[in-house]
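The next block holds one structure in the form of structure tokens; read it before the comments.
Removed from the display is one protein chain of the complex; every other protein chain stays in position.
Chains here go by letter, A and B, matching the order in which they are written, and residues are numbered from 1 within each.
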Amino acid sequence: MVFFLKRLLQLPVVMLTLTLLIVGLLQFLSPAERASAYVTSDAQARNLDLIIRDRGLDQPFPIQYGRWLSAALQGDLGFSKASNKPVTETIRERLPATAELALAAAFPIIVCGIWLGTTAALHKNRFLDRFLRLMATAGFSLPTFVLGILLLVIFYGALGWFPGNGNLSVLYQITLASPEFHRYTGMVTVDSLLNGQWAMWLDALHHLVLPALTLILTSSAVILKVMRAQLLEVLKSDYVRTARAKGLAERVVIGKHARRNALLPIVTFSGFVFIGLLGGVLFTETIFGYPGIGEWGGQAALRFDVPGVIGFALLNAVVVVVVSTLTDVLYGIVDPRVRFS
Amino acid sequence: MHRSLLCLSLSLSLSALAASPKDTLVIQGASDYPTLDPVMTYDTGSGQYVENIYETLLQYKGSSVRELVPMLATEYKASNGGKTYTFNLRQNVKFHSGNPMSCADAEYSFRRALVVNSPDSWTWFISESLLGTPSNANDDKSVTWAKISKAVDCSANGQLVFTLPKADPAFLAKLVFVGASIVDKAHAIKLGEWDGTEKTWKQWVGKDLNDSALSKTPSGTGAYQLVKRDANTTLLKAFSVYWGGKPALQNIVVQKVAEQATRLEALKRGDADLVETGPRSVLEQLRGVASLNIIDDLGNNTSSVVFMNEKIADPKTLGSGKLDGKGIPANFFADVNVRRAFSYAFDYSRYIREVQQGKGMQRTMALPDTFPGYDAKVRKYTFDAKQAATYFKRAFGGQVWKNGFEFTAHYRAGNVAQQIMLELLKQNVEALNPKFKLNVEAKQWSEMLKEAKDGKEAMITLAWVPDYADPDNFISPFYSSSGYYSPRLNFKDASIDAWIQQARVTTDASKRNRLYSLIGNRAFELAPFILLPAGTGFTVVQDNLQGVSKAGYNPMLSFSFTGTYWRELSKK
Partner (left out) sequence: MSLTLPKTVSAPSSRRFGWWTSKPIVRMRRDRATMTGVALVLAFALIALLAPLIAPPQGNCARDLGIPAGSSIYHPARSAFWRAVLAAPPSCYQITRVTFDPVPAPPSRTAWFGTSQGYDIFYGIVWGTRTMLRMGLIIVAINLILGTVIGLISGFYRGVVDLVIQRVIDVIFAFPGLILTVVLVALFKPSTGTIILAFVATGWASYARILRGDVLRVRELEFVDAARSLGASDLRLMLVHIVPNSLTSLLTQVVLDLGTVPLGIAALSFLGLGFPVGYADWGQLLNFARAWIQGPPGQPLAYWYVTLFPTLAILCFSLGWNLVGDGARDAFDPRDN
């Protein structure tokens, strides 16, 4: 318990360093460059010097940071020019959608990864193993954006099986905006159920398919590879040999002894995959016009939107620390040998 | 497991993907917009909402950019030698909040614009007309409450009276700008915006109101009112008691979809009625789709040029700084022969053919051909390698031709049209003489901003989008030695400067046009920049969308998808 408290206590330190790092990095920019978040057209640039002065972009680093920090400590993370909204509001508005997408993708990724990894390990160096590994390599060797557009063009454009943009159809967007519709969680798949809107729920699921599939195809490969390697390792271990020697059926050996042990590192890796998904959604969200945080983070970084970048990085830090702590807890539960020091 | 998955996916795909409903207009754009507060609206992204939520005193007549007709005003008259304008306002007009519109609202709107006049906003040009200065009270101490309240005032019988310090032929055109919309005074004050009094005005000077309370909860007189603006979707609905009658389309849904391929698929499938298509080359993918209507040859009101800086301020740009084949002197472009040579060395027709897919037109001036003051009879440069060589040989007493030169031209990163244009110029110039070296490189926007005003660039390409439909909005920035682009161009001609000043105070249209013709002809001789061919616009719409046509397309409106107001559209 103390261990976990310690872990979580690290969070503020990490977050503070992170903000310093970002603000420090952005000090390399001249005030005019910093103004590029505010000025997007040539016409607006006519009063560049005044804009820089009025927005305080030429103030020294400690003053700018101090101003941001004192506001941040009161819960105001500033205004993001990339989303044209305050950072906290942007996160509240966009995080649920990304969480929904990442969760929808994470389970298939882990289940498929484990299953395919087992299959590959059991057929080691035979055709199926080679084929699966080739596919896995292809999956993560394809840039996400190419795969995303390919899926979009085929399943939305040509076949029309799944919708290709946003997280809801226009009709339900209008429902969503009506005052009778309560947004409990911000996740449309959950809220639609809580509001008893079955058709809307189906529609929301429907919209999740292509973006989630893109993530699944690009991310399952990692789990597959880890699972295969772990299972192969476990299969060589003494107790599997013992189990086999005892004359247990191969299915029992694999299912009961080997696989369970091989799953251990998967717990950790699932944590990584989830964290990786939050980073990888940038492309998926851009391609599918999905209203999540990934695209916002990318835009903020591109446009030197300082509060936006900091807000996104802080959010990411929280997720990373929480998820990795959670996986450690899970690890401890699954593996009795682990003791936390 | 497999079977259940299959069933699920089948049942999902059977819930047919409804194309956009009849009473709803679905639009997909590529980017977000900064504000819905008219006082900050200086970009077309925001403008396309603001022009439908709010209304201005005057509007363009159909697709014309020269003729104005009343909107929230019913009639107006100029007096006192063009220094006083009196507007009668429309009666029985209601805001979305239910408040009736009166002169007090109009007065408040214009005073608010003059008071705030944020440095990144459009308000500088209305301030220039009404107060004689583009700056706000923080930067120009001559701006006082007395001046502001005198410039915009309501008469005893409810007329709106503008009092100008001097006549301005562009004033009426400025009133059509989307930002000059009439806002709901009572509503704004209730939200905590400026209360309209002298007591508090100083607090609002220069404020960044992009995210103002009014931007979050707008209330205008326009045909559409905002329902919700969330991460990627903006939803608006028809205003049921709109003074012009309730519009045909009940809902407007604007989605942000950053990826071009995704938008095109949505358009092809009928899920979106209008999308931001991207460059003209995408028509290759859209021609022949039965459900789509491609409307081509639309007006283009931007002006693109290649700047040749006559006084390059950055020694790094100059290379060796001498005419030794490894650089250029700072005054390289100050020699008119060099400028003429470059103007002859650009292959205009190939640019139109390959880059603009045949849909382009060479203009005679840096002024759209639809604008008043444009003179089609002014001579223009054509691609002529012989002429170019002749002028290069004359430049700097033959030194340029003998020793050659090398410098770098920059374009804004990501702007393919600019890049290709410079590469084409490079190809043609380098073909003239193996000692000519023209490098073409990208520059990030942030970096361009930094260097733009310092005049460090030797050669850049820029496009100007007008604020209001008056020739001075083009002529001044491009040709005047005190104009907006002057620091990047360092071009100065006394007679052109004099003509520009004269035209700014001349209200007689034909006299004014003559002055602009003079400027055009003189500029041909001096070749201050290379005028790029103007590409014609196009738009792709669903076949059942009514109210959009080439004849009705007005390029001055922010909603460039149809060049109309949303209320003019309907679906069959």
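Methods note: a contact is a pair of C-beta atoms (placed from the backbone, for glycine too) under 8 Å apart; a residue touches a chain by one contact, two chains touch by 3 or more.
On a predicted model such as this, the values are computed, not experimentally measured, just so you know.
Novice: Have a look at B:N138, B:T217 or B:Q260 and name the one touching the chain we're not showing.
Specialist: The missing chain is touched by B:Q260.
Novice: Considering the whole complex, which of B:I420, B:A463 or B:L526 touches the chain not shown?
Specialist: B:I420
Novice: Can you tell me which of B:L89, B:A266 or B:V282 touches the chain that was removed from the display?
Specialist: B:V282
Novice: Could I get the residues of chain A that touch the absent chain, sorted low to high?
Specialist: Touch with the absent chain occurs at residues 3, 10, 13-15, 17-18, 21-22, 25-26, 28-29, 125, 130, 133-134, 137-138, 140-146, 149-150, 153, 157-158, 229, 233, 236, 278-279, 282-283, 297-298, 300-302, 304, 309, 312-313, 316-317, 320-321, 328, 331, 337-341.
Novice: In the complete complex, the non-displayed chain touches which residues of chain B?
Specialist: On the side of chain B, residues 259-261, 264-265, 268, 278-279, 281-282, 284-289, 350-351, 354-355, 357, 413-414, 416, 419-420, 423-424, 430, 434, 441-442, 444, 446-447 touch the unshown chain.
We take it that only the chains that are shown with their structure count from here on.
Novice: Between chain A and chain B, what's the gap in Å when you average each chain's C-alpha atoms?
Specialist: Each chain's C-alpha centroid was found; their separation is 38 Å.
Novice: Quick check on the complex: what are the chain A residues that touch chain B?
Specialist: Going through chain A, the ones touching chain B are 29-30, 32-36, 38-48, 50-51, 54-55, 79, 81-86, 90, 93-94, 97, 149, 152-153, 156-157, 160-166, 169-171, 173-174, 177, 199, 202-203, 205-206, 209, 286-292, 295-296, 304.
Novice: Across the complex, what residues on chain B touch chain A?
Specialist: Residues in contact with chain A: 9, 11-13, 15, 17-18, 20-21, 24, 26, 28, 32-35, 42-43, 118-120, 124, 139, 206, 208, 210-211, 227-228, 230-233, 235, 251, 253, 255-259, 261-263, 265-266, 268-269, 271, 445-447, 449-450, 452-453, 462-465, 467, 484.
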